[in-house]
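Please read the structure below before turning to the comments.
Every protein chain but one is kept in place in this view of the complex.
Labels for the chains are A and B, by order of writing; each one numbers its residues from 1.
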Amino acid sequence: MSIALRIIIDILLVVSCGFALAGVLGMLRMPDVFNRMQTSTIISVFWLLGLMVAGVLFAALVMHSGSAAVKVVLIGLFFVLTAPVVGHAISRAAYISGERPYTPLKPDKYGEDKPYDKEGII
Amino acid sequence: MIELLIAAIFFALLALMLFYRLAFGPTLADRAIAGDAIEMLAATSLLCYALYSGRGIYLDISLVVAILGFIGTLLIAKYLEGSL
Partner (left out) sequence: MRKTTFPKVAATFVVCYAFWILVTWSLAAQELIAGAVVCLAVALFTARFFIHDKGFLLLQPRRLFALIFYCLVVFPGELLRANVNVARRAFQPKIPLNSGIVKVPVHVQSTYGRAMLADSITLTPGTITMECAEDEGQLYYYIHWLDVLEEDPDKAGDMIKGRMEKWVRRIWD
């Protein structure tokens, strides 16, 4: 393994570890449900992209295994496809079950319009 | 390559930190999000360990968690909406 490849993989791993730490700290420190969800999307996206690139480089160029590289790409793809579905579902469910945003001075258009009471939800 | 093992341990520690939110989260939605994030962190920790040890079976487990893991969270969301 060449030293340049190792340095590139190390940098990608450190960046993804940093973003994962930011996401977890945000989830522990933010004051309400919606803000916590915002930081959980950091965990799911940027962290994953750095890790995926590092994993693909490692599997293809060091292990010489095509199937491992493809599986790493598929894992990343499925996380990116399923994370927003959970985001929509949980945020809407949290609002309907009685949670409200923590900052009272800011706009809350969802509570003013109440589209979940009306017909015709798409 | 030892860095992959270190990254795997780091992600596992982050997942352990999130157990605080899972145990003491004030609402049910908090716990659902924390469970989802723990799932993702566990899957990527497995991925790093699979690349480190060179065994393909861990990659398969990680792939299955990635595909099926979000269904439980969706069920909790439907239950909270009251439409289950």
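We take it that a contact is a pair of C-beta atoms (placed from the backbone, for glycine too) under 8 Å apart; a residue touches a chain by one contact, two chains touch by 3 or more.
These numbers were taken from a predicted model, which means no experiment stands behind them.
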Neighbouring displayed chains - absent chain, whole complex: A
On subunit A, residues whose C-beta touches the chain left out of the figure: 18-19, 22-23, 25-26, 29-31, 34-35, 37-39, 41-42, 44-46, 49, 66-67, 70-71, 74, 80, 83-85, 87-88, 91-92, 95, 101-103, 106-111, 113, 115-116, 118, 120-122
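We adopt the following convention: only the chains that are shown with their structure count from here on.
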Distance between the centres, which are taken as Cα means, of subunit B and subunit A, whole angstrom: 11
Subunit A-facing residues of subunit B, complex: 1, 3-4, 7, 10-11, 14, 17-18, 20-21, 27-30, 32-34, 36-37, 40-41, 43-44, 47-48, 50-51, 54, 56, 59-60, 62-63, 66-67, 69-70, 73-74, 76-82
Residue ranges of subunit A touching subunit B (in the complex, touch as defined): 1, 6, 9-10, 13, 16-17, 20-21, 23-24, 27-28, 33, 36-37, 40, 43-44, 47-48, 51, 55, 58-59, 62-63, 65, 67-68, 71-72, 74-75, 78-79, 82-83, 85-86, 89-90, 92-94, 96-97, 99
